[in-house]
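Below you will find the structure I want to go over with you.
Removed: one protein chain of the complex. Kept in place: all other protein chains.
Moving on, here comes subunit A:
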Amino acid sequence: MEEESDTRKINNSFLRDHNYATEADIISTVEFNSSGELLATGDKGGRVVVFQREQESKSQPQRRGEYNVYSTFQSHEPEFDYLKSLEIEEKINKIKWLPQQNAAYFLLSTNDKTVKLWKISERDKRPEGYNLKDDDGRIRDPSTITSLRVPVLQPMDLMVEATARRVFSNAHTYHINSISVNSDLQTYISTDDLRVNLWNLEITDRSFNIVDIKPANMEELTEVITSAEFHPQQCHTFAYSSSKGSIRLCDMREAALCDKHCKYFEEPEDPSTRSFFSEIISSISDVKFSHNGRYLMTRDYLTVKVWDLQMENKPLETYQVHDYLRGKLCSLYENDCIFDKFECVWNGSDSVIMTGSYNNFFRMFDRNTKRDVTLEASRENSKPRAILKPRKVCVGGKRRKDEISVDSLDFSKKILHTTWHPHENIIAVAATNNLYIFQDKIN
């Protein structure tokens, strides 16, 4: 008896003291839909969880709509490529919503090799009163049927179903890093390390290759594509970023194969900052058009840059995300953090940009006032209705009371994925396996 209670005590304290996050729960992508009503997250286990905003109640106008789980489904399963003897991870790399055109919601989700179109629809009625079977499905004995009746639709508890409507597979030799829906709402692109493919949403057995940077001899490879996005308004324009820190803007009207860019954005490297790791930290991890279509934002390891589409030779604005890491690149290389791919996001009016960092910090930069803020997504600071306190990293010398020193930063807690509501100041931040949703302070 005593032994049993000891075991129980050990088990309880073990579970309490260790933060168990199974790897499958790690969130790998977050995305608001175009109205902001829905928020989708994808995780390493291949699942998609969709949150829906509560309707704001008239009786409590100060209580803004909160997001609750709306639907959960398994989007991708682990697969095995028998030809290459490779496992294909089920991790969801990206989710993109299609704008709503009827009562159902549609989203594209992708893992390393396959893109799927999912339909999420509600069912709140079901037919009752069949002639040949009972309401619970049992077949009725035909000899007992004496009259005919017309089945009627009766209300039922709301059920949200997700069904895979299209599966777009076998078009990528390399790992898919991004997908982007065209403003024509008929086509989309999927991008891997060396190629960009154009699909029609209705056709799954065929895609057009529009960019191919694979060299004839793979030994001559010097750069890969890291991300691609369609222009938000011009259906013929898209941009793709490279591991060398450049962005190419392409026009699909010029040629079937868009290997020749029409604009090339690159900032010349500052020779004074050259190091072993210059190539790694200049690799662009994310590229996003502004909502108005006039700017491009890129994220590399240490900075976020805003480019004017009319100016190719240098960015319009450069923001330092965590420049204090510049002197620590060697350790960050050893612990693999230097390969982390941070995303960046615009707010609805393109006046503020946001990106993540380490220690569960994320940063916002106001482009007009040039002010920036560092916030933290953590359980201790995130009681409901609590106001987030700005954080500060101490770079050297005297550390003030609230500051945290660079050496105390937790590099296992990284915020790679964030998203901003299209119209309001609501943000969703993924911190490993936790999702944080923050809203503007209500006056």
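By our rule, a residue touches a chain if its C-beta (ideal position, glycine included) is under 8 Å from a C-beta of that chain, and two chains touch if they have at least 3 such contacts; residues count from 1.
Everything below uses one rule, namely that contacts and distances are computed from a predicted model.
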| item | value |
| --- | --- |
| Missing subunit (named according to UniProt) among the choices "Electron transfer flavoprotein-ubiquinone oxidoreductase", "Guanine nucleotide-binding protein G(I)/G(S)/G(T) subunit beta-3-like", "Immediate early response 2" or "Origin recognition complex subunit 3" | "Immediate early response 2" |
| Candidate in contact with the missing chain, chosen from A:T22, A:N131, A:Q154 or A:T173 | A:T173 |
| Listed residues A:L194, A:I210, A:C250 or A:L375, member touching the removed chain | A:L194 |
| Option from A:V224, A:C337 or A:V406 whose C-beta touches the chain left out | A:V224 |
| Full-complex contact with the absent chain, from A:E279, A:E312, A:D350 or A:E424 | A:E279 |
| Positions on subunit A contacted by the hidden chain, ascending | 81, 84-89, 91, 112, 173-175, 177, 193-194, 215, 217-224, 226, 243, 276-280, 283, 330, 333-334, 336, 339 |
